[in-house]
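For this view, one protein chain was removed and the others were kept in their places.
Here is subunit A:
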Amino acid sequence: MSNVKLIDRLAKWLHLSDRAKDRLSSWLLILPYVFIFAGFIIIPILIAFSLSFTYYDAINPPEFAGMQNYVFMVTGDEQFVKNIIPNTLKYALIVGPGGFALSFFMAWMLSQIQATPRKYLSLLLYAPSMVGAILVTILWRSLFNGSESGYINAFLLDNDFIEAPIQFLQSPEYLLNIMIIVSLWSSMGIGFLAMLAGILNVNPELYEAGRIDGIKNRFQEIFYITIPSMKPQMLFGAVMAVVGAFNMGEIGVLLSGVNPTPQYSGSLIVNHVADYGFLRYEMGYASALSVVLFIVVYAFSRFGHLLFGSDD
């Protein structure tokens, strides 16, 4: 307890009142986290923001470039306008809301069955989100392998659906869709668990009251009672779905094995940042891209707030 004595001694030395001592203690408690939080979240975001207005090759000191990076993004970076933005929007619009809706309906159905089977089924649904990007790569790469020994190809060939194996992970038509499937597969993460807990904790009396007030079917019940009673968990689930989607964004590169992905077909903003930042060392432009990424993620989360947030 030496640090407790330390606070006491410090307080005595500074002639602090009890209230001031309390405040000092509060700050000491929160300081370690605030320190790390500032160092690895706030400062990197600020650096990204300020570097986005510079030209920086990671060797020479950054040179101020004004809005040049942002202008280049729209006018000069052909891939960004033609592929990156459409890919990111398609991916995010399907995986974000789709993963969220899937989580909710799975959670809701699970809430309608008994506790023991629910426990096992929810474990099965949660398991894919635990496997991590690398394992995901191994798995889906061998399932979608482009040779005839790939499982999907072997199945299609065997049943005469196709005549030659399809290069799933190298062909522009397939890659983004496979990424979406894989991301939806692993989308039942922590937000799903929160929603499941939220549904189970809705006060049962509300349903009784709803029935007396004339609620006729399950859909009305979901919309008038379940969702309003678990708005906080819905919001948490929505935010986590969006963040999860973007954290999975790397899989396109992992699946195809190259960055940029074949003809940029599976490249999202996340991959474009890594491409410019770590392969071309154009840190200024990469930072501008990450600022745009933040705006996209923020916009999606705001949308969740609009739907489920409390009124403040």
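Definition applied: contacts are C-beta pairs under 8 Å (C-beta built on N, C-alpha and C of every residue); 3 or more make two chains touch, one makes a residue touch a chain; residues count from 1.
Assume contacts and distances are computed from a predicted model.
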Protein name as given in UniProt for the chain not displayed, "Lrp/AsnC family transcriptional regulator", "YciI family protein", "RNA polymerase sigma-70 factor (ECF subfamily)" or "Carbohydrate ABC transporter permease": "Carbohydrate ABC transporter permease"
Contact residue for the chain not shown (choose from A:A65, A:V95 or A:L193): A:L193
Listed residues A:A65, A:I84, A:I227 or A:V297, member touching the removed chain: A:V297
Footprint left on subunit A by the chain that the document does not show: 1, 3-4, 7, 22-23, 25-27, 29-30, 32-34, 36-37, 39-48, 51, 106, 109-115, 117, 119, 121, 123-128, 130-135, 137-143, 148-149, 151, 154-155, 157-158, 185, 188, 190, 193-194, 196-202, 204, 207-208, 210-211, 215-218, 221, 230-233, 235-236, 239-240, 242-243, 246-247, 249-250, 257, 270, 273-274, 277-278, 283, 286-287, 290, 293-294, 297-298, 301, 309-310
